[in-house]
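Missing here is one protein chain; the remaining ones are kept as they sit in the complex.
Then we have chain A:
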Amino acid sequence: MTAAGPSFDRATALRTAGVFVFTAIALLPIGATIMLSLRPRPGGEPALISLQNFRHVFETSLVLDWLGNSLMVSLFTVVAAIIVSAPAGYVISRGRHKVIEGYSLLLFIVQSLPIITAVIPLFILFARLGLADHLGALVIIYVAGSLSVATWMMAAYFDSIPAALEEAAWIDGCSVFGGFVRIVLRNSLPGVLSTAIFTFLLSWNDYLVAIVFLKSDDSFTLPIGLQSFFQQTSTDWGAVMAVSVITMMPPVILFALLNRYFSVGGIGGSLSSQ
């Protein structure tokens, strides 16, 4: 920390080497996935890398449907989660009342509940309503599942916006609600983005709810589609890994672009099921 000179540089190099080795080992499974997906198919044109596996899965599986389903579910979940959790986060951030503190505790408890407890009765309920094999059912459950963490994340960001800003707006004749939307929410883009990334990851990666609710293969989301594809073609690793790459691309791209907005980790996502 304060030392300088050659010994310091050697320590830096050693640390770098250690982290490099760990990273290389830790990323082995992900690297293998990408490499296998880019290998030419048996009987295909020989090449160092090729997209034959991808062409094959697009032609022989419903992967495009699954991709569309996943994108739709995640998009609706993100929008709905923000609409529900931003106002709630505002109340928790600005309100000082026993009831609100109680609600905070309730959110913490709900966060720790095993999702399977909710999934079984909800499956029975949704099956009766004819919504069991329906993507809308997933959206509702994901919004509820991400509620606690999304609300905390929004509240945490609102805390960083001085209440004096809204108060000034009220004096200028702005309504309380107007102050929330036009002053607080408008200045909270990073907080909203962070919450959006979190809910996106949660809904994109979910397995348990989707496996219970989705039965027909054209309504699968990508995780369920990938698993059913694996069960049908378990020896065709090239094709399985091509579907795997398609499944992991959206969250990886999202993270690569927006990770500077995201510093919360999976508080909650896990906070919710994992």
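Here is the rule we go by: a residue touches a chain if its C-beta (ideal position, glycine included) is under 8 Å from a C-beta of that chain, and two chains touch if they have at least 3 such contacts; residues count from 1.
Here is the rule we use: contacts and distances are computed from a predicted model.
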item	value
Hidden chain of the complex, named as in its UniProt record, picked from "Pyruvate dehydrogenase E1 component subunit beta", "Thiamine pyrophosphate-binding protein", "Acyl carrier protein" or "Sugar ABC transporter permease"	"Sugar ABC transporter permease"
Per the touch definition above, residue among A:L38, A:V57, A:V73 or A:I141 touching the missing chain	A:I141
Among A:T151, A:T199 or A:S219, the residue in touch with the chain that has been omitted	A:T151
Chain not shown: contacting residue from A:M72, A:V91, A:L131 or A:C174	A:V91
Listed residues A:L36, A:V79, A:L131 or A:C174, member touching the removed chain	A:L36
Contact footprint on chain A, counting only the chain that is left out	1-2, 8, 11-13, 15-16, 18-20, 22-23, 26-30, 32-33, 36, 83-85, 87-97, 100-101, 103-125, 127, 140-141, 143-145, 147, 149, 151-153, 155-157, 159-164, 166-167, 176-177, 180, 190-191, 194, 201, 204-205, 207-208, 212, 222-223, 226-227, 230, 237, 240-241, 244, 247-248, 251-252, 255-256, 259-268, 270-274
